[in-house]
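A single protein chain has been omitted from the complex, and every remaining protein chain is retained in its original position.
Each chain carries a letter (A and B) given by its place in the written order, and its residues are counted from 1.
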Amino acid sequence: MYVKNCWYVAAWDHELMGESLMPRKLLNQAIVFYRKSDGTVAALEDRCCHRSAPLSMGKREGDCLRCGYHGLKYDSAGNCIEIPGQTVIPGGAQVRSYPAIVKHSWIWVWMGDTAKADIALIPPAVGFDDPNYILRGGQMDYDANYQLVNDNLCDFSHVSFVHESSFRVMEYSESLPQITRLPRGIRVQRWLHDPPDRPDFVPAGDTWQVYDYLAPGVLLMHSALYATGTAANFTGAPAGIEPLHANFSSQAITPMTDTTSRYFYSMGPRSFEKGAAELADLIGVSINKAFAEDKRMIEAQQRTINEQGFKSTPIRHDSGPAQMRRVMARLAEEESSAAA
Amino acid sequence: MYVKNCWYVAAWDHELMGESLMPRKLLNQAIVFYRKSDGTVAALEDRCCHRSAPLSMGKREGDCLRCGYHGLKYDSAGNCIEIPGQTVIPGGAQVRSYPAIVKHSWIWVWMGDTAKADIALIPPAVGFDDPNYILRGGQMDYDANYQLVNDNLCDFSHVSFVHESSFRVMEYSESLPQITRLPRGIRVQRWLHDPPDRPDFVPAGDTWQVYDYLAPGVLLMHSALYATGTAANFTGAPAGIEPLHANFSSQAITPMTDTTSRYFYSMGPRSFEKGAAELADLIGVSINKAFAEDKRMIEAQQRTINEQGFKSTPIRHDSGPAQMRRVMARLAEEESSAAA
Partner (left out) sequence: MYVKNCWYVAAWDHELMGESLMPRKLLNQAIVFYRKSDGTVAALEDRCCHRSAPLSMGKREGDCLRCGYHGLKYDSAGNCIEIPGQTVIPGGAQVRSYPAIVKHSWIWVWMGDTAKADIALIPPAVGFDDPNYILRGGQMDYDANYQLVNDNLCDFSHVSFVHESSFRVMEYSESLPQITRLPRGIRVQRWLHDPPDRPDFVPAGDTWQVYDYLAPGVLLMHSALYATGTAANFTGAPAGIEPLHANFSSQAITPMTDTTSRYFYSMGPRSFEKGAAELADLIGVSINKAFAEDKRMIEAQQRTINEQGFKSTPIRHDSGPAQMRRVMARLAEEESSAAA
C-alpha cells in the first residue's frame, strides 16, 4: 500500500545526462527517464507495449523513444507513433507516462492520478543551487521497506544508541521532542542542551532543531547552535537572536520495491558562515558515516522481521513514527475514497 | 507446458567424453548422460531410487552406473541390478531411461513417450562432420524461458534494431518475409536487397535467405549471396544461377527449466569456397557477438515480464512467432489427446 498522489524523489537532477535513458524502479513500477530537447524530463513506463521489452534498452530520437527490440517508437506522452513494417498504429499501442519535474536538485515523479499532479505539493527542499547554503549530498540503497526508514527519521531517540560513535547525544532519548501534526506530515522540534560529556567533535552550545517530515518520506531540517545556556531562555523556538551556526538538511526516502528503497540526502551550513566550505565537507563526511549506521541497523531489523516475524511493544518515543503512519494511512484512505 | 514427443538437443557430441558422467537438466528433469562401450549414449534419470542422490555423482562400471552414495548399481535401461548388503532386488527399484541419439554433432534426447521415439523426427541439421561445410559453433545459457528465444528466431525484424552494431539490415523490419506452415514448424524466406547504406563489413549483393523453424526449437537456415540486382529477377527462390557465396546455420534452443534455456548454434560457408576457413572464422566471431546481443535483450525482456507482468500488442511482424506458437500448441494438444 502506497500513497500515490504525491511527488517521489526518483533521482538527483545530475544523474540524467545527455542522451542517456535512465531506468529506475519506484513503487515496484519500472520507469525510464530521459531529457527532452528543452531540458525537461520525460518519464515513461519501461515496458514496450508490443512484447514487454524494457524501453530503457532502446534509444532517444529527438523527444521520442524507440524500442531496441523491434523498433516501435513512442512520443514523450507514451503514444506509439511508429511500428516498422506497417502504417496503421493499433488502438491501445501506448505506455503510461508520468509527470516529472526537476526542482531543488531532485527529479520528482508523480506516481498517482496525473490529473491531480500539483507542483505546489513538491516539498520546499533546498537544492545545490540555493545561494544561501553550501551543501554536501549522498545516497544509499536500502534492503528494507521504506516505512522502516520513515520510522527511523521520525524518532531521533535512536541517535543516542545507533550513532553512539558518530554523534552521540543522550538527550535525544532521555526526553521527548515536541511534535505537531501538519496537513501532510509532522513537525518535530526540540532543544538539545550542551551536554556535560560532550565529545570533542561536537561544538559547544545549545542546539535548536526543527524538522518537518512530509509524505511520502521527505525530511526538511533546520538546526541552529546558540551559546550554552540559551535554551533556558525559551520554551520553544528562539527569537530575536542570531545563531552561532545553522545548517539545513533535505532528505528523501523512496520505495523502489516493497523490499528495497533509495535514500537521498544533503546537508550543509549557511554559505556566509566563516569556513563554510570546510564545514560543509566535515558535515558531508559525518552524515555519510552516520547514515551507514542507520542502514546497518534498519536492514538488520528488516531481516529479523522477514525471518522471525514482526513483534512490537509501543513506547513513548514511538509518537513521531506513529503519527506519521497515521498521516500516510489517512492520505491513502483519501485516495481510495476519491477513486471509489 | 512442453511438447514432449520430440527430440531436444541436450549437448554437443564432444561434451561427453570417456568415463565421464554428464548431468544436464531438460524440461526441469535432471538427466545423467554417459557413453556405453559401443560409443552410444545412455540417458538416465539423475536421481537414485533409494534416497534420491544424484547418480551423476557415482561412476560408470562397464555399461552400468553405480550410485556414489550407497552403491546401488543400474544398467543402461535404468534397472537396479545390485544393492550392497542384500541379494534380492525389490520391485520398482529402477530409474527412468530416455532414448538418446548422436547425430549432426549433437546429442538428442526424446523427452516423451519412449514407444513413440522416431529417429526420422530428428531435424536435418548440419554437423561439424559434414564435408560440404566448414562450421564454427558456440553456445549460450539464457536466464529466460525458451519460448522467448523461439519468438526471437521466428521474427528477424529485430535484426534491424538489436543487431544495429553487428549486422544491421533495415530491410528486415521494413518489409515482411514470406512465411509458410510446415507439419512441425514454419518456413521463412525472403530476399534482402543490397542496401544503399550497407556497412563495410557486409558483403555487396542481394541475399536469398530461407530457414525452417521446427519444433521444439530448431532453426536450419540457408543464406546465399548473389550479384546486386538479382533479386529483381525472382519473386521467390532463385533458380538456375550459382550464388557468389552461401552458408548454412543450425541452431537449437532447449529448455533447461521453466526459467532457463541453453542455446546451441553453428554456422559456416560451403567448404569449397575460396578462403572458406577464414570466412568461417569471421562468421564465428560475428555470430557470437550478435547472439550476445539477443541474449542481453531477451533476458531483459524476461526480467521485465517477471517483475512488471506481460503486456502485448500484436503487430504484423508477429506472424512468424504467432504461427510457431500455434504449431507448438497443436503438437501439445495432439499429445494430450493421444494420452487421453
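Everything below uses one rule, namely that a contact is a pair of C-beta atoms (placed from the backbone, for glycine too) under 8 Å apart; a residue touches a chain by one contact, two chains touch by 3 or more.
All of these numbers come straight from a predicted model, not from anything done at the bench.
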Option from A:285, A:300 or A:339 whose C-beta touches the chain left out: A:300
Per the touch definition above, residue among A:28, A:76, A:173 or A:288 touching the missing chain: A:173
Out of A:134, A:162 or A:192, the sole contact with the unshown chain comes from A:162
Touching residues of chain B against the unshown chain: what are they? 28-30, 46-54, 57-58, 66-72, 80, 83-86, 90, 92-93
Go through chain A and note every residue touching the omitted chain. 151, 155, 157-158, 160-162, 173-176, 296-297, 300-301, 303-305, 307-317
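Here is the rule we go by: only the chains that are shown with their structure count from here on.
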Between chain B and chain A, distance of the C-alpha-averaged centres to the nearest whole Å: 49
